[in-house]
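All protein chains but one are shown in place.
After this line comes chain A, so read on.
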Amino acid sequence: MSAATVASPPGRPSLAGDSLTLTYRALAHWRRDPGPLAGALAFNILIVLMFAYLFGGALQVPGGGSYREFLMPGMFAMTMLFGISQTTMAVSADAERGVTDRLRSMPVSRLAPLLGRALADMLFAVVTLAVMLLAGLAVGWRAHGGPGDTLAALGLILLLRLALTWVGIYLGLVTKGAGAVTAVQTLEFPLGFLSSAFVAPSTMPAWLGAVAEWNPLSATVGATRELFGNPGWGGEGWVAAHHPLLAVLWPLALVAVFVPLSLRRYRALGG
């Protein structure tokens, strides 16, 4: 039996191969246990409906225009933000269950568990975004730009998710159990609500408005509103004029910081 299998010379650790195996593992997980993902999608749809029908009537778009058109780009970015919890929980659960240790005791490429996770979460982000686009179309949102603009907007949204994935991986590596939940919520709420996703920063107190303007989420939201041809909150300053640039720079900066941080942290698990 095993003689043949096991005596064969060992394959080599391969970053791509190991990462794909670990991505496959995450997908197998979801196939077996789709509940949490379905829950996350349902939650996102619920928020869209809530804002579109419940609060939407009371909220005004500064430059005029449909609130739902204004809302949806914010919702797309928000769902990318909410995706962080899934990343952080998965990374933290693996560490806690001893799976991370088992992988570290195996000849698996060091970056692979993190890369495998990121890839799996990006695949789910694509699914999430597709569902959100349908939800948006259902409540009357439309992309008015050309196909190129629309694709660019979708690309920016996924780029934001990629950056947030690495933030989530890092949080998962530095926290444990309930701490992971707290860490993610502490990040998600200010980042989500102190942005231009739902309301115009100009309607906030000045200093909050400035924070909201500079928020990476606002950059993506602002840029995608322009690309989709949806109403924005206007705004005069440098930030408002450079949304597309910031929507690229912010995520790249986050990736540049959190990929090395995560890797360092993963290596440091060896105390």
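Here is the rule we use: a residue touches a chain if its C-beta (ideal position, glycine included) is under 8 Å from a C-beta of that chain, and two chains touch if they have at least 3 such contacts; residues count from 1.
In this section, contacts and distances are computed from a predicted model.
The listed choices are "ABC-2 type transport system ATP-binding protein", "Carbohydrate ABC transporter membrane protein 1 (CUT1 family)", "ABC transmembrane type-1 domain-containing protein" or "Putative zinc finger protein"; the UniProt protein name belonging to the chain that is not shown reads "ABC-2 type transport system ATP-binding protein". Residue-wise, the contact with the chain that is not shown comes from A:108, picked out of A:71, A:91 or A:108.
Listed residues A:13, A:237 or A:260: the one in touch with the omitted chain is A:13.
Remark: the residues of chain A touching the chain excluded from display are 1-2, 5-6, 8, 10-14, 17-18, 21-22, 24-25, 28-29, 32-33, 96-99, 101-108, 269-271.
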